[in-house]
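Only a single protein chain was left out; the remaining protein chains are all shown in position.
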Amino acid sequence: MTAHPAAIVVTSSTPLWYATRATGLVALVLLTISMALGLLSSVRYQRPGLPRFVTVGLHRNSALLAFAFTVLHIITTLADSYVPVRIQDAFIPFISAYRPLWLGLGAVSFDLMIALIGTSLLRARMSYRTWQAVHWAAYLCWPVAVVHGLGTGSDTRVRWVLLLTLACVSVIAALTGWRLAAGWPSRPVARLAGALAVVAALIAGGAWLAAGPLKPGWASRAGTPPALLKPAAGRALGPAAAARLTSPITQGRPPAPAGSGDPARHPHAAASGPAIAPRQGRAR
Amino acid sequence: MTVTGAPRAARDPGRPPRIPRLITGSAPVSLAEHLDRYGPPPLRADRPAAGRAVTGLIDEIDRAGLTGRGGAGFPAARKMRAVADAASRGGTFSSVGAVVIANGAESEPASWKDRLLLSRAPHLVLDGVALAAEAVGASRAYLCVHAGPVGPAAGPLRDAIASRDRAGLNRVPVQLAEIPGGYVTSQETALVGFLNGGPARPAFVPPRPAQRGAHRRPTLVQNVETFAHAALIARYGADWFRAAGTAAFPGTALMSVGGAVRRPGVYEAALGTTLASLLQRAGGPAEAPAAVLAGGYFGGWLPLPAAQHIPLSDEALRPAGASLGPGVLVLLPESSCGLAETARAVRYLASQSAGQCGPCSNGLPALAEAMEWIAYGRAGAADGLSWAQQLLRLVSGRGACHLPDGTASMAASALRVFGADLHRHLTRGPCQRVSRAGVLPVPRPPAGAS
Partner (left out) sequence: MSPRRRREPQRLQLNPIACEAHGVCIELLPELIAADPWGYPVIAPGPVPQQLLPLAQRAVNVCPTLALLLTRAG
C-alpha cells in the first residue's frame, strides 16, 4: 500500500467534499440547460411539443435551480474544513488561499449569477434596456463557470466528468453558433466578430485544458496550498484511513506501485505527482 | 401659483384684422413692421418665475375654441392647461419649468403653409410662443423646422429670433432646432425624442409630452400656425376669433391647395367655407375634376362634383370619410387614375415607417403591394382587394403613431370613392390613366434617410 501524500485529512470532510463536487457538477449542468434554453428562446425555437412559454419558463426555472445548487456548492465548500476557503472567497474573486485564480473564477461566475438573477427578478422595476445590458453577462458567466470547474475541480481527469463538461461546451457552442447565424441580420460585422470569439475561446480553452488540468502536477500549479499536497512528516496513514480516502471512482483499481509515476488517486490532491514526492526531488 | 387676468388690449383695438389674418403681404414682415401693425404682444410686465403659470391667456384661448392646426385638431387650451398643471405640480423641480415646442417641421408633402407662415410672419408665431411660454410656466422654447432644402430658410428665422432677443420680446430663450426629414419625424413624441438627443422616431405613450417630454419636463407641442392664431387671440380676444368659422370649429386656417387647380397656393379661409368656394379662389380646376384629397395623406378622397359644397371643417369632413388635417387639398383631374395615385402615396408612406412596430413595418409594405396590384395588376382575381381590405383592418391602431391608421383610412377612402374604377381594374385591368404623371407629390427620400 503506498503512503498517500496528503496525510492531513479529517475523515468527516469526505462526504462534504463529495457534495461539493456533486453540487458543482449539477449546477454546471443546470446552468448549461438554462443557457441553452435562453439561446433557443432568442432564435424563437418552437415545436408543437415545445411552445414558447415552456422555453421561456424553463429557462427561468433552471436558472433559479442552478443558482440554488451553486449556493449549496458554496455552503459545502465552506463547511468542509479541509480546504481553506472562507465565505468572502465566494464573493470576492482571487483572494482565497486555495487555488486563488481558479476558485476566484467561481466567485466571478457566482457574482454574475447574482446580477443576472437579481435583475431578472426585479425586471418590472427597471428599464428594459438596463435589464438587457446586464443579461449580456450570461455570455461571460457560463464559460467562467466551466473554466472554474475544470481548474478547481479535482475530477477533471476523470473520464465521465470530462465528457460531461465537453458535452455542455458542445451544446452551448452549437447553439451560440445557431444564434449568431439566425440573429442580427443587420449587423454582419458583429456576428462575424461573435463567431470568431467563440472559435477563439474554444481553441484557447482546449489548449489550456490539454496543457493545464489534464497534465500531471496541475494541483500544485493551480495553487493548492503545499500543506495539502506534501505528506505531513512522520504521519503515515493506517490502511483503514487510507482506504476511506480512496475515491470510489477508482475503487477496484489496483493501487499504483511506489515510484511508478502514476498520480496518486487522492481525492484532495489528485494529479500531484508520484506517490513519494521527496525521493523525486520535484520542485513545488 | 396661477395668476388670472384679461390680456392687455392691443394698441389699435378698433382695427382687428379681417381675413386674411395671418399672412397679409407678399414679403416677409420685419419686427418693426410687425410691431407697427399689431403692437407688442400682451406679455405680463413682471416676469413670473418659471413653473408658475398665468392662466388668463389659456382661458381666452379656451373661449375662442382654438384647435390645433397641425392636423390632429386637438383643443389648444386643453393641451396648454395640461402642461401648466403638470409644470406647477413639479414639486422640488417646479422652478425648472416647462418646455414649449413650436412645430414647424412640415413633413406632409402636399402642405407648405407652415413654411410660408414662417417666412412671411415669423413674429406672429414667435409672439404666440412667448405668450404660451408665459401661460404654461415654461423656461425655454424650441422652433422646430426641417433641415436643408425641405424646410424654410434657417438664417432669416435665426435673425428674427435674435431681433426679438434684442427687443426683449422673447419671454424665454428660443432655439431653432433643425429636424431630419421624414414623414414621422414631426410627430410630437418624435420631436421630443430628437430634442432629448435620440433619433426622431415616435415613442410609446404614456407618458405624454404634456406630462414628461423634452428634458423630462412637461412639454407643450403645437403647430406654428396654432401659435400665430394664439398671438392674435391674445390681442383681439376670443369674440374676434369666433367672428369667422363655425361654432364648433371657429376661426380661420391656412389651406394648401394643389393639384390640378389653376393657381396652386396657400389660402387662408374661415373654417366651414365650402370646398367649391376655396377651389374657386385657387382659380378653379385646370381640367375636369374627378376627386379631391382632403386632409393630406392621413385624410381621405372626396368625389367631385358631388362633394363640392361640403364645408371645410372636421365636423363635416369626417362623416364623409375625409378630414381637414393640416388644411391640405389636392385636386385630382379626370385624366388621372385615383387608384394609381393612392398606390404611389401608400408606397411612399410605407417607406416612411420608422420600423419600430411590427404591424406597421410589415403591414404597410404589404398594403402598398396590394394597392399596386389593384392599380397596375392583371384583371380577373379579387384576391388583391380582399387582402387589401384585410390589411386595412390589421394595421389600424396597432402602431405607436398614426402612420398605419392614417394610411389605412386614406386607402380605404380611395377604394370607396373610386369604386367604379376599382370594378373596371378588377374586371378589365388597369386603365390607361395609370401612366399619367403623378398629381400627388411623393418626395424621393434623401440619401441616408431611414
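Note that the chains take the letters A and B in the order they are written out, and that residue 1 is the start of every chain.
Definition applied: a contact is a pair of C-beta atoms (placed from the backbone, for glycine too) under 8 Å apart; a residue touches a chain by one contact, two chains touch by 3 or more.
Owing to the predicted nature of the structure, the values given are computational and were not obtained by experimental measurement.
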{"item": "In the full complex, displayed partners of the excluded chain", "value": "A, B"}
{"item": "Contact with the hidden chain (one of A:Pro51, A:Pro84 or A:Gly206)", "value": "A:Pro51"}
{"item": "Interface with the unshown chain - residue positions in chain B", "value": "203-204, 356-360, 362-363, 394, 398-400"}
{"item": "Those residues of chain A which, in the complete complex, touch the missing chain", "value": "41, 44, 46, 51-53, 56-57, 123-124, 128"}
